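Everything below concerns the one structure shown next.
A single protein chain has been removed from this complex, and every other one stays in its place.
Showing subunit A:
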Amino acid sequence: MAAVHINRNVIETLATYSNTADPFFGVLLGHESEAGWHVTGCCCFTDSSLNNFTNQKDSVTRYLSGGLSVCGIFFENQSLQADDIVKKVSKYPLQNQNGLVILVKQPKDNKVTEDNIFVSPDQNTVEKPKVIDITEDLPALITARLRCPLTISVKVAAKGSLKNSLSNVIENLCNTLSSPSAVYRVQDTEVVFNSSSLVGLPNEAVCSRLLDLTTSDEDEFVSGKQKHSKSYKQRTLKCEVLQNISIADDSGEGTLCAPIIQHNLEKFQAVTLTLPVDVCCQVTADTTVLTLGQYMTTAICNQLRAMQDCFVQYVEGDVPPKVQVFHFQPWKSTAIVSVIYPEGKSEEKLESRRRELHSLFCLPLSRPVFRRGNVSLFPEDINQNGYLINPHQYINTQPMKDGQQYLVQGLYSYHHYMQDRFDDNMWGCAYRSLQTLVSWFRFQGYTDKPIPTHREIQQALVDVGDKEPKFVGSRQWIGSMEVSYCLDHLIGVTSRIAFVSEGSELATKGRELAQHFQIQGTPVMIGGGVLAHTILGVDFNEVTGDVKFLILDPHYTGAEDLKVILEKGWCGWKGMDFWDKKAHYNMCLPQRPKVI
């Protein structure tokens, strides 16, 4: 039996899972490769009865990106004996060619280790896997993305008939897409494939071959050594779905007649809907292209059914809403789940929907995961709004000896002097740092408010009574306190303020900052007597107390050139000598609101 690799995150989630209302029961999600299963997430079921199992499992699959599948099951059991586990597992209708992963927790035991993990090659046996690997690093996945809006026309005969007609049309579409006539083409290549045929490559070709065939602009984006390793992983394979409408002579349709026309005169109403299909598949490099074809079809059909659910759930009168697809990465891994939301509904109105999702994917109710702002960014999206995203991720320096790095969690965009065609050279650094902070709250889904301009920031300070009206339009500096007022007023985020009377004292703030990045993970604005900066992380040595700071410098006036920014240290690690020993400093440490 092959190996089982489990993301540490899944183990931690399940070890600490304590929801008294629901049973400890659900399924494990993962990717399959030659090397076995890579378990990346889990879903908690509210009902452990056999009757509801298939329903619950089906509702999970509607969210899964291609390649991600239900790969196992977890439950509570008194005994960890294989024989006892078999009895329980064999009840559930779960079947996998590569076997099932089983995670069993004993009641009142909050420990989950290798001992709790089993595999079941078939329904009748349970054994220990040859290799169990609890890891942070799951293999790099190749992402293929297919975007293709489909138009359907659905007859609405009587009140409430929409659901049935819609379901018929969608199932027909799924049948079409599952038939051998539906094929996928990798854009700008001569490769066409589906689950049963491959044109342009040998039949046994694997997905890494597809990446080799495509070229991408991102290759030019990152310089030097990183170019290869980084961009290779980050490139998305863009695919399109096509229908082969030619008839092979040996097919059953070979006897089709010359076109006939049926014209039915009848009065009825029809609603035209757009299905904005946007499907991701994630596979390991050794997955065959044919398998990718199979994943693609499954994922498209799952998504079409999810759209159908969304149309029906949010229908008003006879008119279903316009729907949108969002891809999220809810776990500390690259694995994607996709959610359909109706367009135009506020985040507040969708909260109960998100609550369901948090509960289904065993996620705490403390931070947003499925807000539209949390949508995951694809390499091709990163440069679109003109700001650099997370430039620090491309830094290539070694960590401090015996130090541990604590970094900002999630994405932010780099805001600095002279952007947005606005000349704030010499005075706008704190404003820019504030913009970076707000961008973080946007990317993390806490707010959908736009990033404030200098003028809006000044107006906010007037509105809260901190400044006189003439402040608006001026070129006056602001400090950490002002930044915290603005965060509160503009996006409802409170902050903690930390003071040091001399720059040299910052050496003592290592632990505090480390803790901040560990728990809050928000970028920190630092200002005071002198210039303002953004702190993105610290490298901290527990023993010696040595500390280095990851600085994002808003004083940069050039273009969004990652190479220059990294080489000239506009984003980089700084030692204690970076700070002015004599000047005083204030830090604004934004706190995450507890919302979903």
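Just so it is clear, a residue touches a chain if its C-beta (ideal position, glycine included) is under 8 Å from a C-beta of that chain, and two chains touch if they have at least 3 such contacts; residues count from 1.
Methods note: contacts and distances are computed from a predicted model.
> The complex lacks one chain in this depiction; which UniProt name from "Aminomethyltransferase", "Beta-adaptin appendage C-terminal subdomain domain-containing protein", "Odr-4-like protein" or "Pyruvate dehydrogenase E1 component subunit alpha" does that chain carry?
Hidden chain identified via UniProt as "Odr-4-like protein".
> Which one, A:L265, A:V543 or A:A559, makes contact with the chain that was left out?
A:L265
> Check each of A:K111, A:K322, A:K470 or A:K581 against the chain that is not shown and name the one that touches it.
Selected residue, touching the omitted chain: A:K322.
> I'm checking contacts with the chain that's been left out. Which of A:V10, A:C71 or A:V183 qualifies?
A:V183
> Looking at A:T16, A:Q81 or A:S153, which residue reaches the missing chain?
With A:T16, A:Q81 or A:S153 as choices, the missing chain is touched by A:S153.
> At which residues does subunit A meet the chain that is not included here?
Touch with the absent chain occurs at residues 148-153, 155-158, 161, 164-165, 168-169, 172, 176, 183, 185, 190-192, 199-200, 240-247, 249, 253, 255-274, 276, 318-322.
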